[in-house]
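Only one protein chain is missing; all other protein chains are in place.
Let's look at chain A:
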Amino acid sequence: MDESNGQIYGLELQARSLASQLGETQEIRFFIATNSLKPSTNQVHLVEYSEEQSNVKANIFEHPMGEVWKITANPHDIYEISTCYNEQNGNSIRTRASLLKYSDDIEDTGNLKSEYRSWHTIETLNTLKYGDKVKCIEFHPAQKEKLACVVDNKIILFDRVNGGGSKIAELTTGTSTKHISPLNGGKWSHHHQCQQFVALHDTSVKAYDIRDQHLAWSIEDAHGQFVRDIDCNPNKQCHFVTGGDDGFIKIWDCRMPKEPVFMRNDHSHWVWSVRFNTFHDQLVLSSSSDCKVLLTCASSVSSEAPELGECPGRVLSDGLLQTFEQHEDSVYCVEWSNVDPWIFASLSYDGRLLISKVPKQYKYQIIL
């Protein structure tokens, strides 16, 4: 694969969901799903990138329920993913969520009624009683039976073993007459034995403790405008990165919610997705509707930050490392591979999936 251009895999439909297959430890695989209104055209692609052959293979699954807005891979089960999709019901549209599981059995694909592979099991979550709009499903990083679901202005915790869900938190205003803008997604915090769920709401970030269902901490006005995405630093658990409509990416320490510890403004439009590299957390990826993917370095606040007195000469300096401009439409998702720390995928609205590498010079600078 060409170092600078990356490997392209194209979809024929619009797409805005991408996830790395977290359970997989050998192959570099990503799930992508389409976002098309036309009934029964939506698919989920499991894309496998082979570095030696420099090619991309894909397994295509059907997604008959509707257009996919969000896809998440289960870190405990290689075969399982969750999707959030729009479901049309007369003159209204609801967003629902399902857990989909495929089987590795080749025979299973011999099903001739469809050109795409079908799923082994499909389990639709009972979210209707909580609200109409499911924003995202997040698998608990440690307890495989738990998953959190953001519905409208609520965060619901599902227990798959005992069945049923429980509400962690619900945003309300004092008077409750006003329209409350819904939550915009969230992530599990690795901090405190993963007992906190961090949710995004308008311009602020709020963390709730799942045990006592109280607001643990919050960052008010994290961004000047809407906060689009958040990611937790897996190696430095009190750190979070957020991206917002003001084009900023900011790294926060949840113990100091007043000021971000790191801040960049390199995007020229909304930031839709931000990700820490799971191995070298000074590398931060961000994608934006300015059609660019940026690789930013935040050495000074990473877990590999130089100790005081240590010679900082060998450390990669903070700032923008690389701009990837191969996309031609807004890039809504970007994900690191969970297998190879130097490879990442980005997906733009026009259905173009791009698998790229961290440029060699930075790689060597970090390793050596």
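The criterion applied here is as follows: a contact is a pair of C-beta atoms (placed from the backbone, for glycine too) under 8 Å apart; a residue touches a chain by one contact, two chains touch by 3 or more; residues count from 1.
The working rule: contacts and distances are computed from a predicted model.
Chemist: Refer to UniProt and select, among "Mediator of RNA polymerase II transcription subunit 18", "Anaphase-promoting complex subunit 11", "Vacuolar protein sorting-associated protein 51 homolog" or "DNA primase large subunit", the name of the complex member that is left out.
Modeler: Protein name of the absent chain (UniProt record): "Vacuolar protein sorting-associated protein 51 homolog".
Chemist: Which residue from A:Asn74, A:Gln282 or A:Ser330 sits in contact with the chain not drawn here?
Modeler: Candidates A:Asn74, A:Gln282 or A:Ser330; residue touching the omitted chain: A:Ser330.
Chemist: Out of A:Ile8, A:Ile60 or A:Ile93, which touches the unshown chain?
Modeler: Result: among the candidates, A:Ile93 touches the missing chain.
Chemist: Which residue from A:Ser118, A:Gln225, A:Thr278 or A:Gln365 sits in contact with the chain not drawn here?
Modeler: Selected residue, touching the omitted chain: A:Gln225.
Chemist: Take the complete complex as the reference. Which residues in chain A touch the chain that isn't displayed?
Modeler: Here the touching residues of chain A are 12-14, 36-38, 86, 88, 91-93, 179, 224-225, 245-248, 265, 267-270, 289-291, 328-330, 349-351.
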